[in-house]
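Below are the structure tokens for one structure; questions will follow.
A protein chain is absent from this complex, but the other protein chains hold their places.
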Amino acid sequence: MTTFEDTGERRRRTDRMPVITELLDEATLGGIVEEAWLALVGDEEFLVPSLGGPVSDAVSSWVEVVGPWTGSVVLTCARPTAEELARCLLKEHAPPVLDAEDVEDALGELANVVGGNVKGILPGPSVLGLPQVGAAPGAGAPDDTCRLHLLWRGRALTISAQGSPGGVPSAT
Amino acid sequence: MRALVIDDSRAMRRIVSGILEGFGYETQQAGHGREGLDVLDGGWIPELVCVDWNMPVMDGLQFVSAVRANPAWRSVTIMMVTSESEHGQIVRALAAGAHEYVIKPFTADAIRDKLALLGLLPEGAAL
Partner (left out) sequence: MTLTTTSFDWVRQLVHRESAIVLQPGKEYLVEARLLPIARSLGLADVAHFVEKVRHCPDPDSTRRIVEALTTNETSWFRDGDPFTALSSTVLPQLLGARGPNERLQIWSAACSSGQEAYTIAMLLEDALPNAATRVSITATDISREMVERTRAGRFSQLEVNRGLPAPMLVRHFTRSGADWEVAPNLRRMVTASQCNLAAPLPRMGPFDVVYLRNVLIYFDLPTKQAILRRVRDLMRPDGWLFLGAAETTLGVDDSWERVVVGRSSAYRPLKGA
């Protein structure tokens, strides 16, 4: 057997990184989101599928996953929806007026919980990043995106596991 | 009984503290492992610590290792509460010295069950 010098480059060409659609289907992602919602948002808080559509005044939270699959798990909703989610998460501990930090923190934690569970299904080992909040990271290829459009209390919510464009973690 | 709740999410700290206070615990909070160690260093030694994994400055695994390395804190029971759910990670957490592991999302009942297993559920909290 001829031995090759390991240049790494050759390895990247021959070892294709898996795309998310090979690893995760919408039903499984939906199950993860539903369990998170029922446990953290409220045990009567059901999510129903929706057709999607543009969301105005949108805010996103996400966590990065770096491993055999690299990408982000992203939650997107309108800002008032995020406030309502924060209020549900905090339950009786919600202050009368929620500040931006409370809302971002709650939305970030939901991304952490969903993202951590998605990561648990993927081939490992992977590293989970800390939650970030802001404008959603750019999506990668369509076949490297698993996206759910949902309605929570009649409000739009999008959850996606999306590969990073170019296969590297998005710059913060 | 005392519990220290360590999580970088303020919402999660409030949720976990709320659950534990409902069981009769007196609680304190910290935003990462280093802050948690500061609480212990300050002499407030809880019976229970609930600690997240992924946090800035010092993560949960490093916190567990640091606590287990200190004989003065031998009586502290550590329960990791985290969204990290890979089999290998639970093994690592237990190997580092965590006594129990709760996967997020969890319910108050899940925490209650784990505390009952550990003998850390105050009388009357079972209902």
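General remarks:
A and B label the chains in the order they appear, each numbered from 1.
Rule of thumb we're sticking to: a residue touches a chain if its C-beta (ideal position, glycine included) is under 8 Å from a C-beta of that chain, and two chains touch if they have at least 3 such contacts.
Everything numeric in this text was worked out from a predicted model, so none of it was measured.
Shown chains touched by the missing chain in the whole complex: A, B. Contact with the chain that does not appear here is found for just one residue of B:M1, B:V39 or B:A110, B:A110. Residue-level contact of chain B with the missing chain is found at 85-87, 90-91, 93-94, 98, 100-103, 105-107, 109-110, 113-114, 116-117.
Contact between chain A and the absent chain runs through residues 28, 31-32, 35, 39, 43-44, 46, 117, 120-121.
Following the convention adopted for this analysis, only the chains that are shown with their structure count from here on.
Residue ranges on chain B touching chain A, taken from their complex, read 8-12, 14-15, 18, 54-56, 82-86, 88, 103-107.
Of all residues in chain A, those touching chain B in their complex are 35-36, 38-40, 43, 86, 89-93, 101-102, 105-106, 108-109, 112-117, 119-120, 124-126, 128-131.
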